[in-house]
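Only a single protein chain was left out; the remaining protein chains are all shown in position.
Chains: A and B, in written order; residue numbering restarts at 1 for each.
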Amino acid sequence: MKFTLEIWRQFDGSDENDKGRFETFQVEDIDPDASLLEVLDQLNERLSREKQRNIAFDSDCREGICGACSLVIDGTPHGPQQVTSCQTYMRDFIDGQTITIEPYRANTFPVIRDLAVDRGALDRVIQAGGYISTTTGPQPDPNAMPVSPEVQEQAMDAAICIGCGACVAACPNGAAMLFTGAKVTHLNVLPQGQPERQDRVIGMVEQMDAEGFGGCTNYGECSRVCPQEISIDVIGMLNREYRKAKLTKKSKPDKAMTTQ
Amino acid sequence: MIEYWRSTIGKKQVVAITGAILVGYLILHMLGNLNSAFGPGADEARVDWYAHWLRDFGEPLLPHGFVVWVVRVVLLGAIITHITGIVQLVKRNREARPANFPARRIGRSVESIAMLGTGTLLIAFIVFHILQFTTLSIHVTPVEPEEVYANLYYAFQEWYFLAIYLAALILIGMHLRHGVWSMFQTLGLDNPNRNAKLRHGSTALVVVLVAGFAAVPVLFFTDVLDPPKTTAVITALSGVPV
Partner (left out) sequence: MTVLDSKIPAGPLQDKWQNWLDAHTLVGPRNRAGKNVIVIGTGLAGASCAASLGAQGFKVKSFCFQDSPRRAHSIAAQGGINAAKDYANEGDSAHRLFKDTIKGGDFRSREANVMRLAQLSENIIDQAVAQGVPFNREYSGALATRSFGGVLVQRTFYTRGQTGQQLLLGAYSALEHQVAAGNIEVFNRHEMQDVVIVDGEARGVIVRNLITGEIERHAADAVVLASGGYTNVYYLSTNAMGSNVTATWRAHKRGAFFANPCYTQIHPTCIPQSGEYQSKLTLMSESLRNDGRIWVPRKSGDDRPPAEVPEAERYYFLEERYPAFGNLAPRDIASRAAKVVCDDGLGVGGTGRGVFLDFRDAIGAQGKDAIERKYGNLFEMYSRITGDNPYETPMMIYPAPHYAMGGLWVDYELQTTIPGLFAIGEANFSDHGANRLGASALMQCLADGYFVAPHTVTNHLAKNHDEVSTSDSAFDEVESDVRGHIQKLMDVGGGTSAQAFHREMGHVMLDKCGMSRTAEGLDEALTDMRKIKAEFWSDLRVDPGDEEFNQSLEYANRVSDFLELGELMIHDARRREESCGGHFREEHQTDDGEALRDDDHFAKVTAWEFGGDDPVPHDEALVFDDVKLATRSYK
């Protein structure tokens, strides 16, 4: 197969003058079973031979679980198949077609170079409450706190989030509601998560706002690009948890979160 | 409370609650309108009686027109809060996103894309609607104070008023189809088991609401409802004072 690739180049995301632009590359003799990232690998090998600068992009596990890969393919985060960028195969495209490849676009995800962006904001949202404040040490036997399979499934359906940030990139408002909602749902439905459920949601929402993510307008695009198919039900859950926490909670949220 | 308003979710929930107030009002308004369908009546149109009843409500305990004014204040407050919240959220959302982002939209409903547009047009319509039937400032067709049935009848004899109102109803339908379901989602009143029902229920509510509102102008335009009988209107029509 052969393709025309329109690839975003931006050599230094921190340089205000480098606004970025598309560059066009022709690739030929492509195996239909190759992944799009493998085509970028091949292109980079060629660029090395031609002594041209390689295209920068993030990827690591290449099996759809680490969440590192982060391309906007033909205008859609991770491409048309609702899988991660690394699991987008060339057989998903039409021979000879033009494919545009861009980085995630959100002001909370500054471009580092070309297609690589900085998603540190998501880590900071987790730091604001995306955990159960337990420390290493003797713990109760798990069967002393039974969890019904339904609740486990509900938690797991949210916990499978890979933190890739496609939801933010897809959202016209650049909101991180699906990401945050998934973590809040995971922890707040489990019995272990109950003591901190209010602090958790308030802390995470405040951090989300502080990072500059937008708000939810219930478009549902986040869920439609999510490679883990996380439902926007988690956003309903986030909204509910936040409302209840704000209306019933008296004390300031920050104490429980800084315990050692 | 200030913190709640400052957070995106809190602000959005305030927008949802004020939206819910407005929807609640629309339901009552629609039911009230349906009084017109009883026709001009023997001596007083039922809708006229209803209008008087609203104003007299609670007398002598409450002053004349009290309920109406309370409702007006609440509605004005709700609309202003609704719009302020939206404007601030839109600003925030645009800041979260680089300008001119060329992304394709993925499976968004037309209604959700058009929320801002339908909302803005609806503000214009509300102003027009108040000028026509509340302040009676638009004199294209005959209008008289306290003659609700007659005012409606003559207005909806004209195809262009019918068209304007039906168009406004389409806007309301679109705005609410996304808005009503969104309200449940934003307030977190939904859950996975209820979600489909909520979506369908929201759509059904919107259909009923729009149909109920549309019935009145259509019935007038198609002459299913008889002309008014009051003297005031005869005067207006003939142009000769009695």
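Basically, a contact is a pair of C-beta atoms (placed from the backbone, for glycine too) under 8 Å apart; a residue touches a chain by one contact, two chains touch by 3 or more.
Being a predicted model, the structure only gives us computed values, none of them experimental.
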| said: I'd like to know which visible chains would be in contact with the absent chain if the whole complex were considered. | reply: A
| field | Option touching the unshown chain, where A:I73, A:L190 or A:C222 are the choices | value | A:L190
| note | Had the left-out chain been drawn, it would touch subunit A at residues 12, 31, 33-35, 37-38, 41-42, 44-45, 48-49, 51, 53-54, 56, 58-68, 83, 87, 89, 91, 112-113, 116, 118-120, 122-123, 126-128, 130-136, 138-143, 145-149, 152, 155-156, 159-160, 162-163, 186-187, 190, 192-193, 257-260
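What we mean here is this: only the chains that are shown with their structure count from here on.
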| Centre-to-centre distance between subunit B and subunit A (centres being mean Cα positions), rounded to whole Å | 40
| For subunit B, which residues count as touching subunit A in their complex? | 3-4, 6-13, 89, 92-98, 101-108, 112-113, 115, 178, 181-182, 184-192, 195
| Which subunit A residues qualify as touching subunit B in the complex? | 72, 74-76, 105-108, 154, 169-170, 172-175, 205-206, 208-209, 212-221, 224-225, 231-233, 235-244, 246
